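Accompanying notes for the structure given below.
Note that one protein chain is taken out, while the other chains of the complex remain in position.
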Amino acid sequence: MGRWGMNDRLIRECIEACLACVTACEECASACLSEPEIDMMRGCIRLDRDCADVCAVTARLLMRGSDLHAQVCALCAGACAACAAECGQHRHDHCQRCAEACRRCEAACRKLAA
Amino acid sequence: MGRWGMNDRLIRECIEACLACVTACEECASACLSEPEIDMMRGCIRLDRDCADVCAVTARLLMRGSDLHAQVCALCAGACAACAAECGQHRHDHCQRCAEACRRCEAACRKLAA
Amino acid sequence: MGRWGMNDRLIRECIEACLACVTACEECASACLSEPEIDMMRGCIRLDRDCADVCAVTARLLMRGSDLHAQVCALCAGACAACAAECGQHRHDHCQRCAEACRRCEAACRKLAA
Partner (left out) sequence: MGRWGMNDRLIRECIEACLACVTACEECASACLSEPEIDMMRGCIRLDRDCADVCAVTARLLMRGSDLHAQVCALCAGACAACAAECGQHRHDHCQRCAEACRRCEAACRKLAA
């Protein structure tokens, strides 16, 4: 049994979900910056940036077994929920992929945030 | 009036406090890693790392006017409080300076975390 | 004499310049995302994001006295130069402030990158 005890598997899954979400948010923000109708993508770009940064620090704290894991996961779940709500409204593939990654990450974070 | 309205001054002060705390935590962690009695500094190094990372992302989100500012400040206040409690127990100058920076940052974050 | 020897003052100045540049880039990117003519600000937003991230990690490595300081400062100088060139073409106050912060940071990094 590792340093995290019985939650070890959940933490591994959450780290993976956070890293996948960072990737999806970065790709979505970059793609939004190249969309012809960028005027409609402002909110998406904003939330992608915040979500990517929060997911990244959450993954790092989980990797190192930080005592802050429950609190940072609560923050991260909120960041993912907001980003998923915005990205889910757009039909671009990158937005839909991002919304899906955000929802998975939110779910993984909620399990550790309790 | 800026994008943050009446809280603009408080946010500026919090950004400054977060950046000062990142600096103090990084310097403290590095100095702890060079202390002869490193065995006693394990907790200090751990908390310095977490606190620096959380303060850094807090500053970034505040700089950009993120909607997550209240939640990330709540997380940051907790990270600072934990680090101040540990560093404050050690007599090294770098630990005392770090504890002071953490306390200031915690106070600045609490004002925005409500 | 500190852990960095004779370059201690230059390193302090570089850390300050990096943190000021992170701040200016974040503020510029956020303001660009609210500009009516966002279509013209795509490059500015992209470079602001990269520059902010690179300046942030440069500051962190300098704070901790990393052996990588010369290499990361070389990278950072390049990131700042590119961002200054783009932001300097726009008349918005936030772009002009960002370009100035980038130029100062580039200069400070060049002194440590040799």
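We call the chains A, B and C, going by the order they appear; numbering starts again at 1 in every chain.
Basically, contacts are C-beta pairs under 8 Å (C-beta built on N, C-alpha and C of every residue); 3 or more make two chains touch, one makes a residue touch a chain.
In this text, all values refer to a predicted model and were calculated from it rather than measured experimentally.
Novice: I'd like the shown chains that the missing chain touches, ordered by label.
Specialist: So, taking every chain into account, the missing one touches A, B, C.
Novice: Among C:10, C:57 or C:107, which residue is in touch with the absent chain?
Specialist: Touches the omitted chain: C:57.
Novice: Just one of A:56, A:76 or A:99 touches the chain that is missing; which is it?
Specialist: Residue touching the chain left out of view: A:56.
Novice: Touching the absent chain in the whole complex: find that residue among A:29, A:47 or A:95.
Specialist: For the chain that is not drawn, the touching residue is A:29.
Novice: On chain B, where is the contact patch with the chain that was removed from view?
Specialist: 29-30, 33-34, 38-39, 42, 45-46, 49
Novice: Where does chain C touch the missing chain, residue by residue?
Specialist: Residues touching the hidden chain, for chain C, are 46, 49-50, 53-54, 56-57, 60-61, 64, 66-68, 71-72, 74-75, 78-79, 82.
Novice: What is the set of chain A residues that contact the non-displayed chain in the whole complex?
Specialist: Missing-chain contacts on chain A: residues 3, 15, 19, 22-23, 26-27, 29-30, 34, 52, 56, 59-60, 63-65.
FYI, only the chains that are shown with their structure count from here on.
Novice: Which integer distance in Å separates the CA centroid of chain B from that of chain C?
Specialist: 22
Novice: Just how far, in Å, is the C-alpha centre of chain B from the one of chain A?
Specialist: 23
Novice: Do you know which chain C residues sit against two or more other chains?
Specialist: Those would be 29-30, 34.
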